[in-house]
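Yeah, one chain of the complex is gone here, protein chain that is, but the others are all in their spots.
Labels run A and B following the written order; every chain starts at residue 1.
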Amino acid sequence: MWRDDDGKGRVLRVVLLVVAVLLAVGGPAHAAAKTTITFWTFLNPEAADPRSKALKVGIEGFMAENPDIEIKTETIHWGKIDGLAIQAAAAGGGPDVLNVYSVQLTKHVNAKTVAPLNVYSEKWYAQNKNDYLIPPKETTYDGKVYALLWETRVWVLWYRQDLLEKAGVKMPQTLDELAKAAQKIGSDRLQGFVVGLSDTQLGAAFVETFEPLLWGAGGSLLDAKGKAAFNGPAGERVMQWIADLARTGGMGKAAAGMNADDILSGVKAGTIGMTFQGSMRVSAARESKDFGSTIRTASVPGFQAGKPTPGLAAGQTLTIGANSKHKDAAWRFIEYFLSPKVQLPFSKAGIVPVRKSVYADPFFQSPEGREVIQWRDYIDKHGRVGRYPEDFAKLSELLARAAQDVVLRNVPVKTALDEAAAKYNAQAGQ
Amino acid sequence: MTTKAPIYLLLLCVVALAVVPLLWGLSTALKPKGEVVTYPPRWIPRPPTLRNFSVVLRETSMPRYFVNSLLIGLCSVVLTLGVGAHAGYALARFRFPGKHALAFGILATAMIPGISILVPLYALASKVKLYDGYSILVIVCTAWQVPTVMWMLKGFLETVPRELDESALIDGCTRWSAFYRVILPLARPGLAAAALLTFVFVWNDFLIAFTLTVSNSRRVVAVGLYQYISQYGIEWGELMAAVTLALLPVLGMFLALQRHFISGLTAGAMKG
Partner (left out) sequence: MDRSIGSTPRAFLGRHAQAYLFMLPAILVAGAVSLYPIAYAFFLSLFRTRYLERLAFIGLGNYRQLFADPAFRQNLMHSLTYVFGSLIVVLPFSLGVAILLNQPVKYRAVFRALIILPWVVSQTIIALLWGWLLNPDFGPGMYALERLGAGKVSVFTDTRFALPTLIGVNVWGSYPMAVILLLAALQTIPKELKEAARVDGTSRWQHFAHITLPLVQPTLLVATIMLTLLYFNMVTLVLILTGGGPLGATEVLSLRALKEGFDFWHVGYAATLGIAIFFFNVVFSLLYIRLLRQEALQ
């Protein structure tokens, strides 16, 4: 390779070639000149799944109706989109329209990555009040609206109908009945009920189960001052229920290492009988050839019959980037996205739409459609949108660890919760 | 000479250790959606399907990501080897003031944990307007690999006897041509190893590419793979198909380079 006569010259030529290639091909990817607004989302309009296809329909429909605006969509992984948005905003950049998951909204408001949209949303909501499922007050901070939900999902009970039937167990109406049912259908090959306690994904799987049960028991994660309140009697009751599940064999020790993805896999493989999971993942579970057709959903039972646990609701929102130079255009896109034109294709892709008029579509007569209506009713009657502090990641990590302590090391429930509360309060406000 | 059978046996054991987990990935790639996770786990897909591969190749941007990764990988290899070989030679042959401090200083830049410098790198890239481009990726990947490649090549070049330098210089070569024409060719195994290590590093790198690019046209394979981990669950079939495909270019590179891992070069030079 180096045996040429003009050894040094050859090296130089290679280097120059490399540099030339880079300069020719490698410049930053800029777009062309009309009003272009950048839209950051975790969905990929070029992907083949139904939600992505619905997104593509939405984007193309908007550009067809608004030829003066071009949308440049950036697909960013949902685990990282928030970090990137915060970094970009801090550096003076960032997108015009940003998709923010409701759980992360507080963080973005505090990190100043998103701009208030009152000036647009007030007029819009006045016109659409009766048709819009989730009032903007859920996404209002200090009197300013920062985001609007364009879809929602709720955490429901997933259960294997065939297993309940085979064991002769009635549909559980309370959490105690659920625990007994889990014991009955459980075996060494199947966990009757699972709540995932894993540290991965920052303990989200645990909190998604713990929080609504906590509400149902009359408690909340934090008090009005932002101090830990989950270690009160309500929290103890919930944690004890989980501990008992593990103790009586309704839940296996393996659950302590599982996160939402593992639980989904377990349901598909038929090694999990019941669990509380998000409505948006049920269709994935139903892909299982062996068990997909017997998976059903229902409201999460509460501690008392007739009073289901509040439905934990969350959803994707659209926001306007703080440094956007095209806020009017950005709003036009958001408004379009919230219209029934876009809501309908999305609802057929498994999301719970936020425009009530959409539910009149014949799709909702089908079994899938009726299930979505069930979810909508659950949200309507018992739903609460979770509002999380900006250090929610730390909170959920501490809670998952407390649960692991209880299940794996038999630490008494009160001790574990108090410890987690103390740690949270100590670091809060840092 | 003892029989070779135990050697073959041991090699087969190591191969099994290396390959069996990956076979599970391949098996998953060939399964239809509903069959991916089952209990008991099934190794042979019934029936096997190529649908996942076809989706990855035809309905996603994976091919584009492959091209990007290849481009960045090859450019980084050329640059890293070039820079690293020169520095390695200097360390192997010369004595100069500040040699050890400089060598260690450069190596120290590889000791900085990647996660700590990602945010400042992002800020720096934005400031010099190279954010979201190929060039910044090549430069950063090169910078991260140069220290270890430099040390590695230093080690290899040290095993090339100084007498060869001497005889080349006596013959009338300059230091430079002695380097290019005589010494470097003898360090071929080292260069091949360094090329492979660098290429694989760039091919698998996630953090750098993720931090410094955002648009789809600049995305690399590692970041593309990560997209299969969605909030709706992991698309195992397609993910494993994409992973299997992603192995091929590196395997190709390895097979191309591995013939350079052949001994006897120094022997030839000494006798000639």
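Keep this in mind: a contact is a pair of C-beta atoms (placed from the backbone, for glycine too) under 8 Å apart; a residue touches a chain by one contact, two chains touch by 3 or more.
These figures come from a predicted structure and were not determined experimentally.
Colleague: For the full complex, which residue in A:G257, A:P340 or A:P412 touches the chain that was left out?
Modeller: Touching the chain that is not displayed is residue A:G257.
Colleague: Thinking of the whole complex, not just what is shown, which of B:L70, B:L164 or B:V250 touches the missing chain?
Modeller: B:V250
Colleague: So which bits of chain B touch the chain we can't see?
Modeller: Chain B touches the missing chain through residues 4, 7-8, 10-11, 14-15, 17-19, 21-22, 24-25, 37-41, 43, 79, 82-84, 86-87, 89-91, 93-97, 99, 102, 104, 106-117, 119-121, 123-124, 139-140, 142-144, 146-148, 150-152, 154-156, 158-160, 162, 165-166, 169-170, 175, 187, 189-190, 192-193, 196-197, 200, 203-204, 206-207, 222, 225-226, 229, 234, 239, 243, 247, 250-251, 254-255, 258-259, 261-267, 270.
Colleague: Since one chain isn't shown, list which residues of chain A touch it in the complete complex.
Modeller: 83, 86-87, 90, 107, 110-111, 188, 191, 198-202, 252-254, 256-257, 259, 262, 265-266, 269, 271-272, 390-391, 393-394, 397, 400-401, 404-405, 408-409, 430
Criterion: only the chains that are shown with their structure count from here on.
Colleague: Report the inter-chain centroid distance for chain A and chain B in whole angstrom, where each centroid is the mean of the CA atoms.
Modeller: The mean C-alpha positions of chain A and chain B differ by 36 Å.
Colleague: Under the definition above, what is the set of chain A residues touching chain B in their complex?
Modeller: Per the touch definition, chain A meets chain B at residues 1-4, 7-8, 10-11, 14-15, 18, 21-23, 25-29, 42, 44, 46-49, 51, 74-80, 84, 87, 91, 93, 189, 261, 264-266, 268-271, 280-281, 284-285, 287-290, 292.
Colleague: Show me the residue ranges of chain B that touch chain A in the complex, using the header's touch definition.
Modeller: 32-39, 41, 55, 59-61, 71, 75, 78-79, 82, 119, 122-123, 126, 129-135, 138, 176-177, 179-181, 184-185, 210, 214-218, 223, 226-227, 229-234
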